[in-house]
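Heads up, one of the protein chains got dropped from this complex, but the rest are sitting where they should.
Now for subunit A:
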């Protein structure tokens, strides 16, 4: 019987898509438009509840606005961008670079979503994948870090701690 379970396990492995960990709910986003990023957090750190969720805003994503969550305190870390972007005619050289939801208590057996929106500048290349590194902190010294970005020739599946990503596509239709 156990051998069969092993076989079935192998089958699941062979057939099922490998979902990542903290993920974005939409797989694609058009450049030159505002994108609503929904971060799905499916579990805590090795059984512990998540208290802090930090999201690093990648370069090229500007005018970020996080969505407040009841029970969590928002922290917005601002800084200078690498260059000045054009945001609907307004030159924009600084803004939020990291969003932190903290003070919450998301059990290991619970699920939640963390939302922000931002403008994906047309400076970002269509066809590339935009990664939002995420850190889950559980208590004082435990953390799960979904921060690895695939190197050339790798995919997120090759990584132990893949950062959630979204594929950039051509903008369709008018604004």
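Note that in this section contacts are C-beta pairs under 8 Å (C-beta built on N, C-alpha and C of every residue); 3 or more make two chains touch, one makes a residue touch a chain; residues count from 1.
Heads up, the rule we're going with is that contacts and distances are computed from a predicted model.
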item: Missing subunit (named according to UniProt) among the choices "Copper resistance CopC/CopD family protein", "Phosphate transport system permease protein PstA", "3-oxoacyl-[acyl-carrier-protein] reductase" or "NAD(P)-dependent iron-only hydrogenase catalytic subunit"; value: "Copper resistance CopC/CopD family protein"
item: Hidden partner chain, residues of subunit A it touches; value: 2-13, 15-21, 23, 40, 42-43, 46-47, 54, 56, 108, 133, 135, 145, 147-148, 161
